[in-house]
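This is the structure I want to talk about, given as structure tokens.
Note that one protein chain of the assembly has been removed; the remaining protein chains are unaltered in position.
Here the chain labels run A and B in written order, and each chain numbers its own residues starting at 1.
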């Protein structure tokens, strides 16, 4: 199996994991089955779509290849069936899978921007956006303050991974190496943050209104 | 009057109805007159704009033809005047008009995607998006959980209509026929759902956090 095939599989895995987090959030809001499906798809594909629209990268990924929609749909339906069977949700397993999805999406987003000959700063932003925008859309539609702004280090892991990827590409390391290392950076930081509950200092401004 | 002229009128009717639902929601939030106008326009044109941006279909409809903005504006102002005159709002009439607008938008969205030679699955998604995204934007900006995820069958009617349209186009039926039948499917399902309060089972996940 080639590196690019492996990467494609990892991408689909990321889509499935993000769709599951979307379906679970929709379940917390007691949405109907169709709502669950829509939130799952938006969570899984929203970040990449926003990136592609801003970069003018058409057709966007899930239009080019309808496997993405299919995988997100199956993951959402599988989640509903699983929960209905009153199987427990392995929260820690889900967090770890989510960290893996985040790593894949961040590296893909950064790489797409670099292919468009974007400056490094834009590529880093696109990497972060691809990783986190889907989750932000999920939370905004479900009327929650986006989780990423509240919890342990999350988007900061994307930032570190995207910067790592850009630096390694400047050094022209082999593709499997820069991809792998950048993903490990995201994954490592995120897992450490979960394990030891790292967080950035928060900025609390008293409301004087 | 030709089929395409009829269809254009139906489209403008859909814009007006969606603008009214936007204005009414803005009124529930006690927005000022300008806020009412903006929410009305976003509700009426948001779905089509999102579709066009994702499909890279430029210029988007309301830029190509400013009648759309004009119709949405007049519908919103008319709503404010009507309510100020303490005239009752005929809720059932509004729901039926909304179902009609939903039918038109869904078919238009599906057709635009097919004209771009998109695969069937993408065309169906574009149809649903055109039908419901404006209402989702209205609800998100007004800080409500989008109605479509909560109430009787709504987006599911779009799904059925869009699938019907795609299938009929494969059979190469005349344009007035596939358009008409697909619209009737949306309209029929939605009206039946309103009349008998059909709903999809909801997926309720207890929050264990």
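Simple rule for what comes next: a residue touches a chain if its C-beta (ideal position, glycine included) is under 8 Å from a C-beta of that chain, and two chains touch if they have at least 3 such contacts.
Given the structure is predicted, the values throughout are model-derived calculations rather than measurements.
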- [ ] Sort through A:46, A:146, A:161 or A:180 and give me the one touching the missing partner chain.
- [x] A:146
Open item on the list: Looking at the full complex, which residue from A:83, A:114, A:155 or A:168 touches the chain that isn't shown here?
Closed with: A:155
TODO: Taking the full complex into account, find the residue in B:9, B:63, B:170 or B:184 that is in contact with the omitted chain.
DONE: B:63
Task: Residues of chain B in contact with the chain not shown - done: 23-24, 26-36, 38-39, 49, 53, 56, 58-60, 62-63, 66, 69-70, 80, 83-84, 140-143
- [ ] State which residues belonging to chain A touch the missing partner chain.
- [x] 53-56, 118-119, 121-122, 125, 136, 140, 143-146, 148-150, 153, 155-156, 159, 199-205, 207
